[in-house]
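Excluded from the complex is one protein chain; the other protein chains are retained at their positions.
Chain nomenclature is as follows: A, B and C, assigned in order of appearance, with residue numbering initiated at 1 for each chain independently.
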Amino acid sequence: MDLTYSAAEDAFRSGAREWLEANVPSPALPSGDTRDGFAQHLEWERKLFDARWAVVSWPEQFGGRDASLWEWLIFEEEYYRAAAPQRVTQNGIFLLAPTVFEFGTPEQQARILPKMASGEETWCQGWSEPDAGSDLAAITSRATRDAAAGGWRLTGQKTWTTRGAFCTHLFGLFRTDPAAERHRGLTYFLVPLDAPGVTVRGFGRLDGDEGFAEVFLDDVFVPDHDVLGGVDQGWRVAMATTGSERGLTLRSPGRFLATAQRLRDLYRDVCEHADPALRDEVIQASIDAEAYQLQTLQTVTKLVDGEQIGAQSSMVKLFWSELDVHLHETALQLLGPRAELAGEPWMNGYQFALSGPIYAGTNEIQRNVVAERVLGLPRK
Amino acid sequence: MDLTYSAAEDAFRSGAREWLEANVPSPALPSGDTRDGFAQHLEWERKLFDARWAVVSWPEQFGGRDASLWEWLIFEEEYYRAAAPQRVTQNGIFLLAPTVFEFGTPEQQARILPKMASGEETWCQGWSEPDAGSDLAAITSRATRDAAAGGWRLTGQKTWTTRGAFCTHLFGLFRTDPAAERHRGLTYFLVPLDAPGVTVRGFGRLDGDEGFAEVFLDDVFVPDHDVLGGVDQGWRVAMATTGSERGLTLRSPGRFLATAQRLRDLYRDVCEHADPALRDEVIQASIDAEAYQLQTLQTVTKLVDGEQIGAQSSMVKLFWSELDVHLHETALQLLGPRAELAGEPWMNGYQFALSGPIYAGTNEIQRNVVAERVLGLPRK
Amino acid sequence: MRFAFSDDQLAFRDAVRDLLERECPPEVVRAAWTNETGRTDHVWKHLADMGVLGLVAPESSGGLGLTMLDLVLVLEETGRAALPEPIVEHTAVALPLLPPDVQAAAAAGSITVAAGLIGDPFVPYAESADLLVLQHDVALYAVAGNDVQLTPDASIDGSRRLSAVQWDPSADTLVASEDALADALERGALGVAAQLVGLAERMIEMTVEYARHREQFGAPIGSFQAVKHHLANARVKLEFARPLVYRAAHSIAHDDPDRAIHVSMAKAQSSDAAALAHRCADRV
Partner (left out) sequence: MRFAFSDDQLAFRDAVRDLLERECPPEVVRAAWTNETGRTDHVWKHLADMGVLGLVAPESSGGLGLTMLDLVLVLEETGRAALPEPIVEHTAVALPLLPPDVQAAAAAGSITVAAGLIGDPFVPYAESADLLVLQHDVALYAVAGNDVQLTPDASIDGSRRLSAVQWDPSADTLVASEDALADALERGALGVAAQLVGLAERMIEMTVEYARHREQFGAPIGSFQAVKHHLANARVKLEFARPLVYRAAHSIAHDDPDRAIHVSMAKAQSSDAAALAHRCADRV
């Protein structure tokens, strides 16, 4: 066991910290879930890309630094420590890209990844449909073969698409073999949102942002080279993405360590007037943030050793999503009446944290996965 | 709305309080779940009976005072306030007796109730079997007709029978029609434990008490007049008992009000050194105890108005069982290292409280009942 | 001993529920997020006509001369409907403190009274209020809307139009001190507790409705144990919050010496019940 970083890793950290300190916009950008805010965030993404901080763990040829997993963790710690902007490109970089690396052809990788890294092309996720949420295999949007044109024609509706109204591309699952059993017969497609037949309708959330969209597809042509990972292989390909979403890459420990630090700062500011019971909540949330970091270090060690993580990622998703709610709820209690202000960052964070137990596989589904695949309890 | 008691009710309270103050044994009796303690508790039961405090709500002819539900609540408050001994007769008085009042013949009532009230006959419950716990309808102990002898022959095994090793009688369900669907074909029998063919084997709990028993029945003859409520009607008859067990009569608010008072006293003793977060726990438990009392007053008002309570009793059982655990857990945290002493009353209470979410229908089953019968969610 | 409301009280509650179901459906609540005042106007008038706004004012001021015990069920309904109006401040907190002529105007709904208490830096609906009841030290003052300076701020609830208020206390505008202040604070806390209970009930009902009809994996999600148990827990929490609220209303109406404790218990428990119902609604 060795819990220290190497000199090279320390140097990497210093480099990241210095660049972020010099470049993180102040005051903070407006929410990236609004049209105007999204545009400003894309400028920031371009800046990150130009300095090669956008996708540190990717190969250099695609805009990265070939950073190790340790360096990626370090970068994330520094990124959140610096209170840098949310990554509006995250659905592409953290959800689609791992799938492209694993299943994409060299041609697809070269065509897709650099523009994703620079923010020139922005990707939204087309998983959920009105009747397919937790039960993702109930997808009914379909793709029919157009052999003459060398591709597929897509028809259907996708919903709850984060920032769909602002993105240029969608990745999603469509049913290519309606006769096959539910989990089979799905194919993973890459769809430009400016293709003929696509209609994107942003819809307001309760807080007024237009952060979600419904995407309607009416006989949209997609060429064969925009199938990712093989026809009828979509479920297997998508699960690889879901695995990374729940696991290591979507919510790195740096995010929660930084939030816990802000919570402790807030507590110090208000503790004279606060319910002493809240002190225990602040401490518990801080312990949990450290536990999450340490558990991640264990996991990265395993990955470096060539082990798989598998269903363990469901435990990780359960933990960070509940932790995020707890961190923000505690902050709101400390804030008192000021918590309700629309401009209060803790309140904005809270509203987002509330969605954590729901997106990326609801926590109810994750508990089933832990029970069945980690503990070995019977399915039925 | 009138939240005051009448002068007659106040007088009833004073009478109970004075008698209890003069008669409650001090020091407290040893646990009634040991053979020696059980005998001492029976002496106390006899004393209660002689002063007509054993079964205040019963008709005078059976040893009661014809007390109203309000007076019964008052008596319970005073009983627990005085820290009077646990009622080792409770399974008879609180579980069987309501069924005897509802389904018993006048002959059965006259034969059974007075001796139950005086403690001359003590009753244990024969519900659970090794393979029938939460799923009570899975009972396999059977009764076969002996027309010549005018009765039934019982064979099977009952388990988790509280104080079964010390009681004189058992009430329980046996399968009289093996061909009928699970919930049908059961009959409610009253069985003297000294009948030929009965073997009672007490078994130690983790804490060393012999408080549970297994009861083995091998061709035990029970005459027709010891069938309660009709052949093959056992499920319906038993559910009436389960209703009273969960609802009003088994765990009256007085019990938890008194425990909450002791918890506040304990907090005052130790609060200088206690974690301030425990103050909130003490307060929450106190609020819950009051809430339970007030909800009971609402329920009694409804009963007085002739309404039914039905599945509401499942909410009551969920609430008091979780409250009891919370009260005792908080006390153990306040006690610190002394909590582990075998003679510590809070620890003994805690161990008993832990069984609350399990007995009388597990809380998992109760949540299903609340969801399906109170909220109207679909069964399947 | 009788812990239940009278038939009259229940009938009045039902009438208010009918009114709000008709006049304040979700569309009206949503419209208030973005309209000029954050309020409903027409519902306020209906409530005045029904006697709700003046419920605890004496009949001589055009009120119904009733008590907090009568008001508590009505406020529960306003929580159930998520009514975007300062009814707790107007009717529960301020009304009993006002001089007869002002009381009459408030009971008739021709003026709106907002309230600002120490501990909260914002006064909701101050912009559209004609009169503000404001706390300074251990006293309350009734100050005309024209005599204060407002700095608006935005709440996450679009209908709650917040303002920080600058004003000066004076002997002329004093309406309550010491005990009367404590009573007013208790009425306010009880009013919010009642609203929270009504809101919790509605959230549970709507979630049950959704869970009965939303299907996943070929079955209504309400048939899965995880969903059932979340909802059952929320329902139990509510079951053991409501009686505390009703008891506190009774204690205020009867000047029970423990009424402050009873109100605190009611407020704490109903907040927790509403928070749990919300979490359950959000996740299901």
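In this text, a contact is a pair of C-beta atoms (placed from the backbone, for glycine too) under 8 Å apart; a residue touches a chain by one contact, two chains touch by 3 or more.
From a predicted model like this one, the values you see are computed outputs, not experimental measurements.
Asker: For the chain that's not shown, point to the residue among C:H90, C:H229 or C:H262 touching it.
Answerer: Candidates C:H90, C:H229 or C:H262; residue touching the omitted chain: C:H229.
Asker: Among A:A132, A:L173 or A:M315, which residue is in contact with the omitted chain in the full complex?
Answerer: The one listed residue touching the chain not shown is A:M315.
Asker: For the chain left out of this view, which of A:V24, A:V198, A:L266 or A:L297 touches it?
Answerer: A:L297
Asker: Which is it among A:S141, A:T259, A:N348 or A:N368 that touches the chain not included here?
Answerer: For the chain that is not drawn, the touching residue is A:N368.
Asker: Under the stated touch rule, tell me which residues of chain A contact the chain that is not displayed.
Answerer: Touching the chain left out of view, chain A contributes residues 1-6, 9, 70, 283-284, 287-288, 290-292, 294-295, 297-298, 300-302, 304-305, 312, 315, 318-319, 364, 366-368, 370-372, 374-380.
Asker: Which positions on chain C touch the chain that was left off?
Answerer: 224-226, 229
Asker: Across the whole complex, list the residues on chain B that are touched by the chain not included here.
Answerer: With respect to the unshown chain, the touching residues of chain B are 131, 133-135, 138, 207-208, 336-338, 340-343, 347, 351, 354, 357-358, 362-364, 367.
We adopt the following convention: only the chains that are shown with their structure count from here on.
Asker: CA centre of chain A versus CA centre of chain B: separation in Å?
Answerer: 53
Asker: For chain C, give me the residues that contact two or more of the other chains.
Answerer: 227
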